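To start, I am sharing the structure in question, which I have written as structure tokens.
As you look at this complex, bear in mind that one protein chain is not there, while each of the others sits in place.
Let's turn to chain A:
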Amino acid sequence: MTTQTQPMVLLKGIRKHFGSHEVLKGIDLTVERGKIVSIIGPSGSGKSTLLRSINMLEPPNAGEIWLNGELVNQPLTGRAYETHINAVRQKMGKVFQQFNLFPHLTALQNLTIGPIKLKGVSPAEAKVQAMELLAKVGLADKADAYPARLSGGQKQRVAIARALAMRPQVMLFDEATSALDPELVDEVNLVMKQLAAEQMTMLIVTHEMNFAAEVSDWVLFMEDGLVVEQGPPEQVLKNPVMARTQSFLRKHLAS
């Protein structure tokens, strides 16, 4: 089996519960290399938890997570688990709703610390690569600024660049624009579209139906820890089959 034929991300029967509350009730998903999958659904439907389980920030209770042919949630413990999961996470870029930039580091240092400390890249080379990425997200002039001096949109663009600096195989976006003022959403969406054009494999949890329709190859509608409906965006977002999807979209498109 060559890596070319393997899906980039493969989820099999993912289940997660917090106490007696079941948040994910068996999710299956296949994301092929270079594809973009959007996950939509009401608050509390489990879409963020699903995304968090993929890089084991929220380890699932059952099921399998595969990244490019490698089992992510291996039954390891202690040091062996730490070593394994730290290596796997380097291959998955994560973008948070609240940006979570490191406030004590400049924008540039936010990008270089990962490659330098985790991948042994020389500081000089890490800096060159980081500057390229900052230029790509349109923030080369902010390299020496601390996060406190950046706007929300700029912070999120730095955060995306930080994730990209690790050269991940897949990018996970958890409501990347939900904490932004409306007029700052576009600049972040633009960067994400640019990534999409470069064939980056992406999983996007979002509340923006128009954006999902525009960039996605596949859309998942989740509710109550289950996938209610999935398919290409033209189908799920424009002509949904399920009544629940229809009513959700009616509310969302009306607002």
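Convention: contacts are C-beta pairs under 8 Å (C-beta built on N, C-alpha and C of every residue); 3 or more make two chains touch, one makes a residue touch a chain; residues count from 1.
Heads up, the rule we're going with is that contacts and distances are computed from a predicted model.
*Asks:* So one subunit is absent here. Using its UniProt record, which name fits best from "Molybdopterin oxidoreductase", "Amino acid ABC transporter permease", "Glycine cleavage system H protein" or "Glutathione S-transferase"?
*Replies:* Its UniProt record gives the name "Amino acid ABC transporter permease".
*Asks:* Taking the entire complex into account, which one of A:100, A:151 or A:235 touches the absent chain?
*Replies:* Within the whole complex, the residue contacting the unshown chain is A:100.
*Asks:* Touching the hidden chain in the complete assembly: which of A:89, A:127 or A:142 does that?
*Replies:* Only one of A:89, A:127 or A:142 touches the chain omitted from view, namely A:89.
*Asks:* From the listed residues A:11, A:166 or A:203, report the one that touches the chain absent from this view.
*Replies:* Going through A:11, A:166 or A:203 one by one, A:166 is the residue touching the chain not shown.
*Asks:* For a quick check of understanding: of A:76, A:118, A:135 or A:241, which residue touches the chain that isn't displayed?
*Replies:* From the options A:76, A:118, A:135 or A:241, the contact with the absent chain belongs to A:118.
*Asks:* For chain A, which residues lie in contact with the unshown chain of the complex?
*Replies:* Touching the missing chain: residues 55, 57, 82, 86-90, 92, 94, 96, 98, 100-104, 113-114, 117-118, 146-148, 162-163, 166.
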